[in-house]
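The structure that follows is given in the form of structure tokens.
Excluded from the complex is one protein chain; the other protein chains are retained at their positions.
Going in written order, the chains are labelled A, B and C, and every chain counts its residues from 1.
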Amino acid sequence: MEPYKHTVCYYETDKMGITHHANYVHWMEEARIDFFNKIGWGYEKLEEQGVISPVTAVECKYKTATTFPDEVEVSVKVSEFKGVVLKFSYLMKNADGKTVFEGKSEHCFLNKEGKLVRLNKEFPELFELLTSLAESER
Amino acid sequence: MEPYKHTVCYYETDKMGITHHANYVHWMEEARIDFFNKIGWGYEKLEEQGVISPVTAVECKYKTATTFPDEVEVSVKVSEFKGVVLKFSYLMKNADGKTVFEGKSEHCFLNKEGKLVRLNKEFPELFELLTSLAESER
Amino acid sequence: MEPYKHTVCYYETDKMGITHHANYVHWMEEARIDFFNKIGWGYEKLEEQGVISPVTAVECKYKTATTFPDEVEVSVKVSEFKGVVLKFSYLMKNADGKTVFEGKSEHCFLNKEGKLVRLNKEFPELFELLTSLAESER
Partner (left out) sequence: MEPYKHTVCYYETDKMGITHHANYVHWMEEARIDFFNKIGWGYEKLEEQGVISPVTAVECKYKTATTFPDEVEVSVKVSEFKGVVLKFSYLMKNADGKTVFEGKSEHCFLNKEGKLVRLNKEFPELFELLTSLAESER
């Protein structure tokens, strides 16, 4: 899968002259949404069917600073999925191919009543797809 | 009415070393919400009754730069209200009393169907209050 | 000039379910930086030469709500330039071609000492270019 690309915005920098660290959490989200689009399960379609997918955990390791107007490549992988908790890993590189960031995120799927959605029952195709993507990463 | 106070956050600065200009729009919102609290009409209560108040226009004039960790005082006034469009004006000063920003915003009130709410019919007390505040500014 | 394209991010929405109004100020900046790139004067190059271009005023008119994951086209034009104050106008449209936003911004150019840079003396080529672009819009 092609990495997602994000060009650092001026408003994403801070007075240290570099990208403020909170923005990488935004880029993880952008790349994750791009990932869902690429596998044919646009996130907005899930929401239209009454399913939301809140973030339950995030981990960020900042390796090299970036700044405006660097182009950052974000690779996203399903690192684990056994039916309830979906885990992603992220690797971000700058234009020189240098790793700038490594991250992880965890998500669940909730219905409108706030209850956990079991994908294998309600969205078996998505369940199979995420399971196979997770296995291919082992 | 006491001005609203906001201390500039580190993450609100940019690589110029000053507050990024978009954040002042956030502070206008913070001060406006503080204003609604102070007149006894917390914004969340309006929303609980199915009324939202989207922003339809904003104007910003940047007079003096601010930066982390400046304390900014934001004064908010109802500049016009004739029943449909609610207009606010904003004056922001730094700790030296120097004007750093002047702004305006315009708002309407919508119900859940996205239709204009006429406050004089549905919220006559709020209508009277906003009208009298607007008149006192003339 | 091709309009700049921005896809609304999930994190740019608010609890009304629509794009929070402050983000349009970010998109104006993104489109302006894209504009400088397209005319061959990347904003980072100006900064490398010790010139910054702070925003001195912004005006926003919100016409139609947008939300995740709408694609928004942002057209930028130089609306006025007589040597000191640079004025841009912005028109944003959604995928249906409907106007969602109209805006304006004003900028000056400062050197490292915080003094106004007169482009006609220090950057005559950029001066000529911006002047001609402003004139072509009359």
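By our rule, contacts are C-beta pairs under 8 Å (C-beta built on N, C-alpha and C of every residue); 3 or more make two chains touch, one makes a residue touch a chain.
Here the structure is a predicted model, which is why all the values come from computation and not from measurement.
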Contact footprint on chain C, counting only the chain that is left out: 10-11, 13-15, 17-18, 20, 22, 67-68
In the whole complex, what residues of chain B lie against the chain that is missing from view? 9-11, 26, 29-30, 33, 42-44, 68-69
Name every residue on chain A in touch with the hidden partner chain. 16, 18, 21-23, 25-26, 29, 52, 54-62, 65
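Methods note: only the chains that are shown with their structure count from here on.
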Taking mean CA positions as centres, which chain lies farthest from chain A? B
Inter-chain centre distance, chain A versus chain C - centres from mean C-alpha coordinates, in Å: 29
Chain-centre distance (mean CA atoms) for chain A and chain B, in whole Å, is 34
So, in whole Å, the Cα centroid of chain B is separated from that of chain C by 24
Going through chain B residue by residue, note those that touch at least 2 other chains and give them in order. 18, 22
